[in-house]
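A single protein chain has been omitted; all remaining protein chains appear in their positions.
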Amino acid sequence: MSADQFVQYLVSGVTQGSIYALVGLGFTIIYAVTRVINFAQGEFVMLGGMLSFTLARSAGLPLAPAFILSVLITAAVGASMYVLAIRTAKRASVVSLIIITIGAAIFIRGIAGVLWGVEPDRPPFFTGHESISFLGAYIHPQALWIIGTTIVVTIILHLFLSYTMVGKALKACAINPVASSLVGVNPRTMALIAFALAAAIGGIGGVVMAPLIMTSYSVGVMLGLKGFVAAAIGGFKSPVAAVFGGLLLGIVESLAVAANWGPFTSSYKDAIALVVLLLILLIRSGKLAAEEKAS
Amino acid sequence: MSRSVILETRGLSKAFGGLVAVDKVDLSVETSKITAIIGPNGAGKTTLFNLVTGVYPVSGGEIYFQGKLLNNVPAHKRASLGIVRTFQHVHLFGNMTAVENVMSGQHPRSSYGFFEAALRLPKARREEEAISLNAIKYLNLVGLGTYAEHDALSLPLGQQKLLAIARALATEPRLILLDEPGAGLNTLEKRQLSDLIRSIREMGISVILVEHDMPLVMGIAEWVIVLDSGQKIAEGTAAQIQKNPKVIAAYLGEEVE
Amino acid sequence: MLALLKSKWQYPVIAALLVLLILIPFEGFMSQYTTLMIFIGISTMVTVGLCLLLGYTGQVSLGQAAFYGMGAYFSAVLSKGYGFNPWLAMLIGAAATGAFAYIIGYLIFRLKGNYLAMATLGLGIIMWILFRQLSQFTGGPDGMAGIPFLSIGGFVFDTPFKRYYLVWLFCLVILLISQNIVRSRTGRALRAIRGSEAAAESIGINVDQFKVKIFVLSAVYASLAGSLFVHHLRFVSPDTFNFLASVVLVTMAVVGGLASIWGAIFGAATVRILSEDLLLGLGEWDIAIYGLILMVIMIFMPEGLFVKLKEIFERLRLRYKRRGAEP
Partner (left out) sequence: MRNYLKYAVVLVLVVALLALGGISCSTGEEGGTTPTPSATPKEAYKVGAVFATTGAASNLGVPEKQTVDMMVEQINAAGGINGHPLKVVFYNTETSAEKCATLVTRLIEQDNVLAIIGPTTSGESLAIIDTVTTAKIPLVSCAANIGIVTPVSERYWVFKTPQADKDVVAYIYRYMQQQGITKVALVTDVSSFGAGGRGILKSDASGYGITVVDDQTFTTGDTSMQSQLTHIKGTAAQAVICWATDKESAIVAQDMKTLQMTIPLYCSHGIANMNFITAAGTAANGVIFPAGKLLVVDVVPASDPQKEVLVKYKADYEAKYGTGTISTFGGHAYDALSVVVIALGKIPEGLDTAAARTAVRAQIEQVTNFAGTGGVFTMSPTDHLGMQPGSLAMIEIVDGEWIWLK
C-alpha cells in the first residue's frame, strides 16, 4: 500500500467517522440524561436531510435559511417526541421507554416514506463538487463541511456543558438524577432539553451529510445503527468520547477494507468494526467491575 | 484458637485507592453471642461487613470463619458456609411477595436445579414443599405470617426490615450480620427488634450488628467493639465501653446518650 | 390472581379455548390463519426465552436473532446440504447454539445493563454477516430453498395443517417448562438477581452462573424455533435474522409483558397480527400506524398487555361477584 493510498484510507475513514460521530452524539446526550437508548436518533438525521432537500430543492430556499429551518423543525420533532411519547409514559421502565423510541422511529420513517416517497434525493452541495487534493489524497468539499461541522458542534457542546447553567445542570443530571433533583434541577426539563438538543444535532448532521451521502426515508436505519455503535465505543460517557468512537469506527472500517487479507474481503468490514466494539466493551467491563467494587 | 470463636480477623485491611477504610483490624467474635460494632460515621463498620461477606476482596490480612480461611471464598459460597447479612438499605426483592422473599433465602439449603424444575420431578416437589414450610416458619418467627402474600415493598419500612431478617434466617446461618437494623424504626418496633435479635441468639446463631442507636446496642449487646477511622480503638462489655475515655473522645461532637 | 382460581366458570372456558386452538386450522373454520398462527407460535418460542432473560433476570439481549438464525441454519445446512435426519440436525443445532451461548455468556455477563445490550447487538450483527458471507454453506444472501420436511416414521409434516400442531405442541411444551422453572427455586433465584444482585449474592445465589444458564436456555429456545421455522418455510435467508429482527423479538417480549412468560404469546401475536394481517388494508400508511400503535401500547400499558389483561379480568370477576352478592 503506497503512502498516498494510506492517507486516502485515513481521509475516507475520518469522513465516515465524522458522519457516525454526528449521529453518535445524539445517542450519548439522551442516554446520559435519561438512560434511554433512543432508537429514533437515526430518524432525526433522516429528517434533517429530507427537510433540507425539500426546502432547498423544492421550496428553492437559499442554503442558510433551509439549514436553520430544517434543524429547528427536527429539534421540535425531538422535543414533541419527548413530551408526547416519553413523558406521558409515566410508570414505564427503561426497557418500555426504549420500545417507545423504536415505535417512534417506525412512525417517523413511515410518515417520511409516504410524504417523500422512497427514491433517494440529493440536496445541493454547499460549495461545489470538485474534489480537493490533500497530501496525495482527494477529499470532497462536502466532506470538509462534515468534518468541520463535527468539530464545531463538539466544541460548542463541550463549552455548553461546562460553562452554561443549563449545561452544568444537564451534566449533574447525567451523573446523578436524584441528587441533582434535590438541588433543584428538574430531571424532566433536563430530559426535554436533552431530546431537543439531540434531535437538533441529528438534524444538523442530516443537513450537512445529505448532499454527500444522499438522503431517503430509510437512511435513518443504517445511520442510527452506526451512530449507536459509535456511542457504544465511546461508552455513552461524553460528547468527546462519542466523537472518538465515531472516528475510530470510521477508520477501522476503512482500514479493514485496506487490509483485504485472505477471505476477509471488504464484505467483513462491518464485522471487524463490531469485533473491535466487543473487545473495547470487554476491556472496559473489567475496569467497570473494579470501579463498582471501589465505589 | 479457642473453640468458642466463630469469626476471627487478623490485620484485616481494605483500601480504596488512597483512602484506607479498614486498617489492620483484629477481631474475634464469640459463638452464639450478640456482638455490636459501633463507631462514628465513616469508621469502616459497613466496609468490615462487606469484607466478611465477600462483597469486596480484602487488601490485606485474613478472615477466619470457624477456623477456615475465608479470604478467597466467593460471596455466594459464604452463605452456604453459614454467614449471612442484612443491608442498611433493606434490599428486598421488589418483584416478589413476602413469602417468596423468604423462600429465596432457602436457596443454599436446597439443591434441585433447572432440569428437575423444568419437569417438576419428585425431588423438586419435595424440596419446594420443605422450602415453603420453612419460609412460613421464619415469617411467623419475625411475626409477619399474616403478610405472606403481600408484595414485599408494599410493607412499611419496619416490617420490611423484619422481612429482610427472616430472609437472612432462611439461609439457616451460623452467623448473621445485621447492618443498622434499628435505623428508621419507632420505639415499639425497636423493642420488637431487640426481642427478635435475642431469640435469634437463643437459636444458637451468633449475631454481629452495626448500629447507631446506643440504647438499643447497650440493651442487647454482650460484647461491643468500637471502630474509629478504620481502626479498633476499644472493646468490652457495654458498661466498660460507656466509661472508656477513648470512645468518648471518638464520639466527641456526636451525641452519646 | 390467586383469587381468580376461585372463579368457577374457568374450566368450561379453558376447555372451549383449547378446542378452539385445536380447531383453528380446519377448513371452513379459520384455516386461512394457519400460516399466521404457525409464525406466531415460532415467534412465541423465541420470545419466551427473552421474557426469562429480560423480564425475570433483567438482562437485555439485542442479539437474540443470532441464536434463532443459528438454529435455522444448522437445520437447513445439515438436513439439506449433508443429508442429516432433520430431527438430529435440530438437536445438533440446539446443542451447538447452547454451547456457543455458554461461551459468549461467560464473557459477556461481566458486562452490566446496557453494555450487555450493546455487546449482544454487536454479536447479532456479526452472526448475520456470517450467515450472509459463508455462502459455500449458507447459500449467501439468496439463502437456501427446498429444505426437507420434518417427519416421524412415515408421517411427513408436509402441510401447514400438520405443521400447525407440531409448532404449537413445541410452543406449549416450552411455555409449560418455562412456567415450571419460573415457579421454582431457580425462578426465584432469577427474580432475586433482578431485584438486587447484592442481596442475591448475600443469600448464596451464584449470580453470574444463573445469568449464563438462563442465557443458554433462551438461546436453545431460539434455536429450536429457528429449526421449526426452516422446516416450515423450507427456505432460509440471512435477512430474517438481521438486527431489526432482534429488535422485533425484544418488542414482542415487552409488548406482551415481561412480568409473565405467558406474555410472550400476546407479544408475538400482537406484533405479527398487526404487521401481517390487521394493517394490510391500510395501504402505504400501515407502517406509520404500526409504529403509532406500538407507542400507544407502551405508553398506556408499560407492563405489557398480559398484566393489563389480568387487571381487566380481575375487575370483571369482582363485578360478577358483586352481582352474585346482591339479592
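The chains carry the letters A, B and C, assigned in the order they are written, with residues numbered from 1 in each.
Criterion: contacts are C-beta pairs under 8 Å (C-beta built on N, C-alpha and C of every residue); 3 or more make two chains touch, one makes a residue touch a chain.
Just so it is clear, the model here is predicted, and its values are computed rather than measured.
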Which of the chains on display does the removed chain touch in the whole complex? A, C
Residue by residue, what part of chain C touches the chain that was omitted? 1-2, 4-5, 10-11, 13-14, 17-18, 20-21, 24, 30-37, 39-40, 132-133, 135, 140-143, 145-146, 158-160, 176, 179, 233-235, 237, 239-240, 260, 262, 265-266, 269-270, 273, 275-282, 284, 286-287, 305-306, 309-310, 313
May I ask you to list the residues on chain A that touch the chain which is not drawn? 1-2, 5, 8-9, 12-13, 15-16, 19, 113, 117-122, 129, 131, 138-140, 209, 212-214, 216, 218-219, 221-223, 253-254, 257-258, 260, 265-267, 269-270
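Criterion: only the chains that are shown with their structure count from here on.
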Quick check for the class: compute each chain's Cα centroid; which one is farthest from the centroid of chain B? A
Whole-angstrom distance, CA centroid of chain A to CA centroid of chain C, is 32
Taking each chain's centre as the mean of its CA atoms, how far is chain B from chain C in angstrom? 41
Distance in whole angstrom between the CA centres of chain A and chain B is 48
Which chain B residues reach two or more other chains? 55
Which positions of chain B touch chain C when the two form their complex? 53-55, 74-80, 84-85, 87, 91-96, 100, 103-108, 110, 112-114, 116-120, 124, 127-128, 131, 149, 167-168, 170-171
Which of the residues in chain C come into contact with chain B in the complex? 2, 177, 180-181, 183-189, 191-192, 194-196, 198-207, 213, 217
If we count contacts the way the header does, which residues on chain C are in touch with chain A in the complex? 54, 60, 107, 110-112, 114-115, 117-119, 121-123, 125-126, 129-130, 132-133, 243-244, 247, 250-251, 254-255, 258, 284-295, 298-299, 302-303
